Every structure is written in structure tokens, then in C-alpha cells.
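I have a structure here, written as C-alpha cells, and I will follow up with some questions on it.
Shown here: the complex without one of its protein chains, the others still in place.
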Amino acid sequence: MESNGLVWSIGGEAGDGILSAGEAFARACSRGGFHVFTETDLPSIVRGGHNAMQIRVDTEEIFAHAHEIDLLVALNKDTMLQHVNQLKPEGGIIYDGDKITLEQGDLGREDVRLFPVPLAGIVKQLEGKPILRNVVAVGASLGLMDYDLSLLDDLLAMSFRKKGETVVKQNIDAARQGYDYAKTRYSDRFPLKLRKSAAEPRMLISGSAAVCLGALRAGCKFVAAYPMTPNTPILEYLASKERDYSLVVKQTEDEIAAINMVIGASLAGARAMTCTSGGGFSLMVEGLGLAAMTEVPVVIIEGQRPGPSTGMPTRTEQSDLKFALSASQGEFPRIVIAPGDAEECFYLTMEAFNLAEKFQCQVIVLVDKYLLTSTRTVEKLDPARAKIERGEFLSDAQLAEMDEYIRYSDTPNGVSPRSIPGQRDGIFTSTSDEHNELGHIFEGKENRTWIVDKRFRKLKAAARVIPAPELRGEPEADLTFVGWGSTKGPIREAMKMLARDGVRANFLQLVYLSPFPAKRVGEILSKARKLILVENNKTAQLGGVIREHTGVLIPDRILRYDGRPFTPEKIHHKVMEVL
Amino acid sequence: MESNGLVWSIGGEAGDGILSAGEAFARACSRGGFHVFTETDLPSIVRGGHNAMQIRVDTEEIFAHAHEIDLLVALNKDTMLQHVNQLKPEGGIIYDGDKITLEQGDLGREDVRLFPVPLAGIVKQLEGKPILRNVVAVGASLGLMDYDLSLLDDLLAMSFRKKGETVVKQNIDAARQGYDYAKTRYSDRFPLKLRKSAAEPRMLISGSAAVCLGALRAGCKFVAAYPMTPNTPILEYLASKERDYSLVVKQTEDEIAAINMVIGASLAGARAMTCTSGGGFSLMVEGLGLAAMTEVPVVIIEGQRPGPSTGMPTRTEQSDLKFALSASQGEFPRIVIAPGDAEECFYLTMEAFNLAEKFQCQVIVLVDKYLLTSTRTVEKLDPARAKIERGEFLSDAQLAEMDEYIRYSDTPNGVSPRSIPGQRDGIFTSTSDEHNELGHIFEGKENRTWIVDKRFRKLKAAARVIPAPELRGEPEADLTFVGWGSTKGPIREAMKMLARDGVRANFLQLVYLSPFPAKRVGEILSKARKLILVENNKTAQLGGVIREHTGVLIPDRILRYDGRPFTPEKIHHKVMEVL
Amino acid sequence: MVTTAELTTEEKPEWCPGCGNFIILKALKEAIVQQGLEPHRILIVSGIGQAGKTPQSMRTFGYHGIHGRALPIATGARLANHTLKIIVIGGDGDAYAIGMGHFIHTMRRNLDLTYLVHNNQVYGLTKGQTAPTSIKGFKTKSTPTGSIEEPVNPIALAIAGGATFVARAYYKQTDDLTQLIIDGMQHKGFALIDIIQYCITFNKVNTPTWYDQRVYKLADEQHDPTNKIRAFEKALEGGERIPLGLFYRESRSTYEDELPQIKDVPLVHQPIDDVNINALIESFF
Partner (left out) sequence: MVTTAELTTEEKPEWCPGCGNFIILKALKEAIVQQGLEPHRILIVSGIGQAGKTPQSMRTFGYHGIHGRALPIATGARLANHTLKIIVIGGDGDAYAIGMGHFIHTMRRNLDLTYLVHNNQVYGLTKGQTAPTSIKGFKTKSTPTGSIEEPVNPIALAIAGGATFVARAYYKQTDDLTQLIIDGMQHKGFALIDIIQYCITFNKVNTPTWYDQRVYKLADEQHDPTNKIRAFEKALEGGERIPLGLFYRESRSTYEDELPQIKDVPLVHQPIDDVNINALIESFF
């Protein structure tokens, strides 16, 4: 089983520092030139409860976490028992042999290799806090796989710089002792080794951070949000950049205030967004319609989690698609975008701001917990690819030349050039009531038909600039996966597995869900030999949307709605059942 | 053009008493055994602005208002000008000749007959308030058509009883003077006569009142709502019955409070409902999901009006269908019912309470402004047809026999028998977080899959008891109309017109939109020769839902989204274009 | 200098003849004229209701939003461009029923906004239901046997909630009203002016006659508006004696003042065409 790559996992109680340990391990690998994917598994509890994190490391590009693991770090016994069956044959477990006593038989498996390390003992000797056990364990892991410890040392030095030299030293010592302990005793019993490659360090980023970078690059100047898992990290990251990037990030009294503040800021001319999860989005629905009626650009990041209602706050699901597509009373154009990985989170968030302003419409970016919190090594994000296009703003000079500024003027593509408050010749009034081209309340029949059509023309115009979906993978394939959002990663991994089985697969990823690219999708689907729909929900919502727009029913569906993301293995396995 | 029936219309400024005049006229007709349909046309203004009301009277059953009118009562000049083109050839106008001076040429039509009546003059002579003109005008109308004035007298006596005898007398005198004036001068110039028939008086009721009667008959004990057109009349009617029918009707601080109070009341065991329009429903979306997750029965009356946002508050549209079908994050079963006329408003509101309790689910009754505010003569509503079925409540004795009460127990149809607070052995906790069968927060994978499935089983069970849609009209038809909700009336009228043209039509009315009767609809549609979809919206939402569930695309669509309801003529006309 | 005529659009406000809103509209225009403000530097944000229709008949920037949400909309606009003068308008239902949460939170933030609440103690636009400020026993179609709730006391709530300028005006005393609007707009921070407004159509109880018998001016009683406790005491008056004028004023730094990122240039005028995020990108290596 030797290969330059492996799946490493760490588990313990909430409060044991699982996340920081995992992040350190992951970063040590990405800096060593490896491809990395990380995924966390946390309950909705602040302390206590089982936390786990998986880091997958490879020399090839990777897109998802894996079901099976090579090396498990167990900070408590519970972790050993819960995860032992995920271990590959002859996988290893690092644990504190002084604290956790068990017979090989307790695990129900004979083949796993046990690597006891006196985690607490080492910490005690260093006079560190109990949490330091996590660093010892990471060190031990690196020792076992013979990796370059200096990569970890640098990270620890950086992370703890603020806490002073003693703490830095304590951490580095802890890592070293764990490293040495494991290396000297067990190195030969664990065949998987990681060798720092010649490759450059790689960028390792979560979907949520990528969204933030996209927003900052897009010139987002105003963010209003109310904390809600899994979107709180977006609010928090952006809040930490308030001063450096000169934006205002406002934690509001609720989500209703958030969307309405965003509308106010955007009306005033600033790029503005909010982020939330389904529950908060529910409260934003009325504001969404207000923005639509008054044609104020708005960007909403909607991070899905299992519902209904509070549901499973720290888990994942793709169950708000239809809701996002039809939320709010009445009919109006909207753009719904579902990025599938961290790169897309960056480029499409950026694009969301462009589309919102160009079409004076509301853009919902549908993400989910899995996509937001998992991290992945990516091709260095390229800000130059993300250009600002603000659509039609009238300059003071242009306005001065007009007889009268007409806010909702009739235009071929439905987009009426904007002015902003403060522009002398750009005065206008806007109302959530139906109105005439001047923005005055008006209930006439012809006017109503005209202005509804005008608003909808924007959607047609948007459809013309939005890239059509493409098939990824072999053009001539035995089967075609159809999916959206965060299933992209697991599907791509599953395709690799199928290729190994000699099954040629390709993948239709729907990125833009509204306007829906019905024609192109219909063409692709009608040519496919076998279609398999993959969704992280119960009711196959994309399947419904596809049938509505194309008439095509996809009977083969791989669905999961237990709050967990797909593993590639699960998809692979299900496909083999279907074929 | 003689026939025992006609289309009468009255218009004037808001504040002129258009509605009360129209209602008096309509009731005088329904009491005379006629079939009646009334429809109002009001802007969103308290005073000023043009108000109009149309009353259609016939000896045959009628289902909708009409485009053309026979007799117009114009309380101001504006009304004459606005409505003159709606008059049938040789139709008549009653107006105040002393106040409105005009040449026949002003109207742009030579054929209409002018019947000037000194409305203000008569009122002045009676020393009445200016509003009394409306009664004079109704009297004059009856005079012109030779109707039995005593029917009107009785109504006036009843309406003004509380205001004292003088007022009653003044009204009756006003009616009489108008009657005599018109009858003596013009009776021979207006050929349409109404003769009180031997038929019994008929029940004349609006959709909104029918909803209220359904709710009261269903034993609704608690109503919480925030005023919003077109649902305010429901709130107000029920509030007026609070004491007589022993229920609590609470005007809340907002719609969020309304839905949550309803949840609380229902949890405590009372039948409870709220009523709102799309904007208020937007605010209820989060609460809807809470009710779904905790399996608390809830009935929501959603009265649609043109959106998005505030839109056209006093107008009509059918544009919240998809929103109602997918509102709130996550996935859960819901029942969506769209009554098509006043009878259905009564029986289906009643049924909504039964279904909500039997399946411990949320029932949305989708109505609209046209359906709620238009009135129609109906077969006397039969409370005996509306039986109470409360679903599974456990008695104290049943609970006492159990080892432990399990709130979300597993059952074949997904419905877990309920207890209510106050029952000694029925104690349970419920949570909006995902939970186990006891109602305790639980995030296990198998549990999650199980309980999602359990909730969805209720929808299957509901589908088994919900009546399948039926084709109305000729089984072998040249064309099949497909529609939902308030288009039912205009479609039925259009079918009559088509029959006169020799076109055989039938009609598939979708009453239950969720669970969607896909199989039956598919069968019906696949057998039809030609399908025509009729919807009062822009995007043909039902068309989308049908295609999603059956794959059938209905390319021929008659859509209207200018805030006005269809007239039968408009549908008829469009059909003739399509054929 | 702008004139009242220049502030007026061709749209006639769609209010009932005799409605108090006409006078408030006039006072508002007058206050703008007297301050010599330029119309394009003014944004009027309103909710839904009769009062909310105000921006429709004024030639300034106007945004007629949704029921109850005028304050957050105004907050967003203000933070995006704090060089604008922003006036917020709502009815009593808009402000104190559905909008209550935002009302309290906006006050404690002390953004520089002027909030005019047209308080007619009834729901006008929806044709006469009970409002949160309706007095006990008030009969409407939604409470046919009379309201059984203690009305909200917006003045007391504003004082308790952290507003820095709290006043009550009476539409009939137009000069005082105009002056209070001017003072509120000049005040650095959040100003609430609760304006008694007559709804001639739906409020047959709290008529001008009713009010004329009850109102008196705080200024006539040497009320000290810097004393919060006294202000609260005055706010609790009602029933037979209804105080008018400035209850409370406090000087506290505004929300905007505390944001160094907008000290020099408002957000909306900061360049965004090529934001340099290289340092952030590096931080993920």
C-alpha cells in the first residue's frame, strides 16, 4: 500500500483542538507541495461531543474527502471505536497508550496497527496545557510518515507568534517529541511515507474563505448579516478585513434587517451582500422581492444545511434549490448560481456582483456546509481573471444632458441605467408598489404588462452572457453524471474510480440554475447513454427542475439526506449497483 | 337583446358608496331567485380614485363576471368615459344629467342610450347626505328594468336599522324616487327586464366569507393574523364572530408572530389558522418549516395579489404557486389546496383543518383577490357535508396504558399519535433541531434518514385520501382547459361560449397541488386532443409544475398578468385564435 | 435655494381630504427649505402605509420600501453614503408594530437619521384596523369589542432604547412641527419625532378636538430635556395631559463616527475597480 499520499484523520472531543491540529497537518502538507483536501465532522455543540477532521493528501489533484483512512489520530477512546472500521487494511492508530487501555480485540479488527504515544505524558513534561496533546499527535503523525518536521515548525511559529516565544517553543518542542517518539519506535511498521516534493507550496483554501476573497476582490463595500452556521465564518472573516479593505461589516439584529440594509446600501451605490443559511434566508424572502421590484442589485450567499427548520446546524445538505428558485411572492427574474468547489466559490462570487449590477437583479449564490468548510488545494486564485463590470451607471454629465431622468426607462434588454442618491440630475423615487417608468405608483393594465415584461427581459439578457454548461470528462461516455454544487468533488473522484474499472463517465454540472440553460441541457441529456443524478437531498430537486425545463426524467438517482456529504466511494458503489 | 338577466355596473369615486350600492343591487337580485356574480375593481386608495363594481344577473347559473355590460350607473363623468366601450350595443347609462353635461358625441358612440336622473337633486330634496345618490341610482336601475322594488326596500330597512327610522325612511324614499323617475320616463327605452322568479332566494357569498364559514364550521378556535389585502376581510369577519363562536382572533404585531402563535395554539391542541397575502406569507416561511419539523398542524390561507413585493395590493394574480410549493429551507411534506370558487372555499377550508390534523402537517390554502372578493350565488352550503376528522389524538386512558409516550413513534403512514400539554402521561419535548422518536435532538445518520422518510410517508398517506382530479365537461372534447384556482369561473363561462360555437371543451381543474396527482393528471393530459393552459400569471407556473411531474409540456397558454382577472370573453377570444 | 414648489412632484398624494398627512408633508418641505438643503442630497426612505406614500410626492431621492423595514434600509444607505441627509418616514403600525425590533436597535446605534412617525393610532391604508398606539377600548373591525392591549408608548421606549433626540409633535401646531423637524435633522444622531396625525376616515376617537383638549407644550413647563429620568416621567403622561415638544436630548457619538474606514470618503465613493487581494491570497499558502 505504499504511495506518496494518504488519508489521515484526527478525532476527539470538542475542545480538544481537533480543528487546529488538522489545519496544521493540512498546511504542512500543502506547503510541501502536496494536494490536500480536508473535511470536518462536528456536532452542534460547543464543548463535548465528537469532533473529527479528515485530511487527504496526494501528489495528484484531489477533489473530495475519502471514506477509508490510512492513519487515525484518536485523542480519546470513543474516536478509536467510532472510526476503526474506516481504516484501510493495516491502517494505523496513534493514541495515548497511557490513558487509553485496550486490547487489540476491543477494536474488532486484527489488522490495524496500534501506535501508542504518551501524548499527555509529553505535555505534562513540557508543562503545557492539556490541549497541547494535539500538537504532539501531529508531530507523531509526521514522524511516522517520515515527513519534514520543519514545515510544521514554521506553522507553529507563525500561529503562536502573538502568544509569545515560550508558547512557540513549547509547541515546537511538543511536535518534535511526538515526532521523535513515533519515528524511532514505529517508523518501520508504517509503510506510507510523505516526501516533500519539489513542487511549489500550494494554496489551501475553504469555500467560505474563497467566497470572501471573491467578495473583496469584487469591491464589496457593505456586508450585513446575522450569524448562522455555516455562514458565520464569512461574516467573521470579512469583519476581520473591515479596516484593511475599507468596508463596513454589520452584524444586524436579525436577517430581515440584514437584507434590508443591503438593499439600502446598494441603492446608495455600494456593492453590498449578505450571507446566511436557509433559516435566515427564509426571513430575507420579503426583502428579496422588494429588491426585485425596485431593481436594486443584491448578492445573497445562502449556505445550505439539513432542514427543515433548525435541522442539523453543523451538517450538510442541498435542499434549498427550489426554495431559492421561487422564494418570495410574485414573479421576477433572479440569478441563482451554485459553485461546486473553492475556485468556483471565488470566481462566481466575484461574478455574482457583476451580474447583480449589470442586470440590476438579485443573485443568490447557493453553497452548503460541505463546500464552505472543507478546504482544498487549488490553482492559485487569479484576481486578474475577475474583472469588475458595474453595468449602467449614469455619470453626472450624462444626467445633466437629459431632459428628465427616467429611472425605469424602457430599453431593449430591460436594464434601465441607474443614478445614485447625491447625483444632482439623477433624482428619482422608487417604490415596492407597481410603478411606471418614473417610479411612481401606477396600476394601469398596459403599464403593468409592460413593466413585468421589462423586468423579465433582463433575465433573457443575462442568459446571453452566462456561460453554457459543459460536459466534463470523456465526450463519449458510458454514463453521464448530473449534479450541482458541492457534489462536484465527490463525483469527480468517483469518475476516477470508474475509469479504473474501465467505465467511461462524464459529468454535467449545473452551475447556473436560473436562468436555466434549458436548451443546452436538453441537448446534452438527450445524447447521453445513461444518466445518473447525484444530489445531497431527498427529493431530487435538480431532477425536478431539469424535467420542468427539458421534459427529461432522470430515473437513476443517487440521493443522500442524512446530513453527510457523499464520499466518492459511496457514489462509485451506487453506480456499480445501477450499471 | 331581451332576456331575463343582464350585466349591471356602477362606478364612481372611492367614497361614493359604490360597494354598498352594488351589494344592495346584487342582493335584491339573489333574493329574487336570480343567479348573481359580482366583481369589484378598486385601486389601493382610501378616498378618491376610481371604484367600480359589476353585477351580473341571470336565470342560469353563472361563474364569472363579464366583459360587456348592459347598464352602467356612472356617479361621475370619469366612469362614463372609462366604461362606455364596455357597453353592449344599445346599452344604457344612468347618470346625473344635472351635474354631468355631455353631448352624445363625447362618448364616441352613437348607439348607447342615456338615462339622465337628477341623483343629487333627489338627494337634496330629501335632505340626505351626498352618499345617498347611490341608493337613488340603484332605485333608478330597478325602475328601468321593472324589477320588484320591495326587495330593495327590505334590504335598506335591514342595513340601516341601527341608524334609526329616519335614515331608513330616507333611503327607502331615495330608492323609490329614483325608481319612479326612471320607470316613468325611460322604461320603454330599455328592453332588458328582470322579473322576480318563483325560485327561492339564493345564497350570495364571497370567497372570503366562505373561507370564514369553513373555518368556523371546522371548529377553528384560534386565528392570529396581521392585516393585509386581500385577506383582511377574513380577519375582520372572524373577529366579529369571536364571542358568538367562542374563538380568539388576535391581530398580531406582524406575520411572524401570527404564524408562531398559530403553532403555539395548535401545539396546545386547538385548531388554529392564519390568513395573509404573499408579503405576509414571506414572513411566515420560517415558521412554516418549524411547524413541519415539529409536526404541528397549521392552516394558512394565502390570498394572492400581483407581486413582487407590495405590487398591486387591491388587484389579483395567481403568482405564488411555486413559492407556496417550496417555501422554507429543507424538505418536508405539505398540502397545497387551491379552491376555485366560493363553494370550494367553504368545503376545502373545512377540509384543510381535517388534513392538517390527520397528517400533522401544514396546509396552505391558495386563494386570490378575485376569488376572495367576488361574490356568487351558490347552492346553499351544507355544513353536514363538512365533517370533523381530527386524526390521532391519544386519550388520557390510552396514554396511561403506555410504558412511555413516544411523540414521533414510527408508524406505517408516518403519522405519530399526539398528546397535548396538560395530559399527565403524555409529556413530551419537541424541537426544531432534527430529533429522535422521543423528540430529543439527535444527529445520527440512520435516525435522520428514518425520520425524513417518516415525515414524507405522511404525504403518501395524504395522497391516498385526497380526491383525484376529474375532467369537467364533455368526456370527448376538442380541447381541454387546464387551470387552477379562480380561473375556474371564467373558464366555465368560456366553455359555455365555445359550446355555442360548436366547440366541445372540457376542463381539468387542479385543486390539490401538493401532493401532486401526477399519475392521474398524466393520464388525462395524454388523452386530450388539445390542451390549453389558463393562468393569471406570467410564467405559467402550473404549466411548470405539470411538466415537472408528468413530463407533459402544454405549449398553448393563455396568460394574464396585468392585475386583472380573466373575463370569459378574453379566454374565448384567445381560444378562437389558437384553434 | 430650493423652494417648496421645487420640492413638489406632479403626483398628488393619494390621501383623503382633511388627512393630517398633508400638513406634515408641508411641514417637512418647509423644514427642508428653511435649512437650505439641496434636494439631491436628501434621501427619504419610507415604509408601507399612508404615511409611507410621502416620498412619492416629493422631489428628492425617495425609496418607498416595505412595511416595517424603513429603518434598516435607511441604515444601509446611510452607511454606504453618510454624506446624504436621510429622513425616514413611517406610520404607527409600520414603525411600532412590525417595525418594533428595528426601531429599538436603530436607536441604540445612534445613526444620524431623522425618523418621522405619523401616528394616527390606526391602520389607515388597510382601512382601519387597530394600531399598536390605539388606546384601550378602541373599536375597529379587527377589535370589534375594543382593543384590550396597553398601547405602546413610543416616547418612553425611545428614551429607554437609547435614542438621543426624542420628541412629540402635533400636526396642527405646524410651526412647532416644522421646527422640531429642523432640530431633529440638525441633531447629530438618531432623532425620533412622533407626530400626532389625524386620520379623518378611520379614527373617530382621537380627533383634533380630542387632542386640543389635552395637549400642552413641554417648553411651557421648563422641562429639562437633558434629564433622562424627568423625560421618562413626562413620557408616562398621557390620557388627560399629553406633552408636546422635545422630551429628551443627549449628545453621544454616532455610529458613523466610530467607523474609521469612512472617515475621509464614504464607501460609495471609494474605488473598487482593482482591489488588491494579493496579500490575502498569499495568506492561504
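Labels A, B and C are assigned to the chains in the order they are written; within every chain, residues are numbered from 1.
FYI, a contact is a pair of C-beta atoms (placed from the backbone, for glycine too) under 8 Å apart; a residue touches a chain by one contact, two chains touch by 3 or more.
For clarity, every value in this text was computed on a predicted model and none was experimentally measured.
For the chain left off this view, which of C:7, C:58, C:84 or C:157 is in contact with it?
C:157
So one chain is hidden, and I want to know which residue out of B:62, B:204 or B:345 touches that hidden chain in the complete assembly.
B:204
Taking the entire complex into account, which one of A:45, A:114 or A:503 touches the absent chain?
In the complete complex, the chain left out is touched by residue A:45.
From the list A:226, A:281 or A:428, pick the residue that touches the absent chain.
A:226
Which candidate, B:6, B:46, B:84 or B:216, sits in contact with the chain we can't see?
If we include the chain that is not displayed, B:216 is the one touching it.
What residue numbers in chain B mark contact with the hidden partner chain?
30-31, 201-205, 209, 213, 216-219, 221-222, 224, 241-243, 245-248, 250, 252-254, 256-258, 260-272, 286-287, 290, 294, 380-381, 383, 388, 420-433, 440-441
Pick out the residues on chain C that sit against the missing chain.
Answer for chain C: residues 97-101, 104-105, 108-110, 132, 148-153, 156-157, 159-162, 228-229, 232-233, 235-236, 252, 255, 258-259 touch the chain left out.
Contacts of chain A with the missing chain: which residues?
15, 44-49, 226-229, 232, 235-236, 239-240, 242-243, 249, 251, 253-255, 279, 309-310
Methods note: only the chains that are shown with their structure count from here on.
Looking at A-C and B-C, which one has the bigger number of contacting C-beta pairs?
Counting C-beta pairs in contact, A-C comes out ahead.
Distance from the CA centroid of chain B to that of chain C, rounded to the nearest Å?
37
Tell me, which residues of chain A touch at least two other chains?
Each of 286, 290, 294, 431-433, 441 in chain A touches at least two other chains.
Going by the touch rule set out above, which residues of chain C reach two or more other chains?
Counting only residues that touch two or more other chains, chain C contributes 14, 48, 66.
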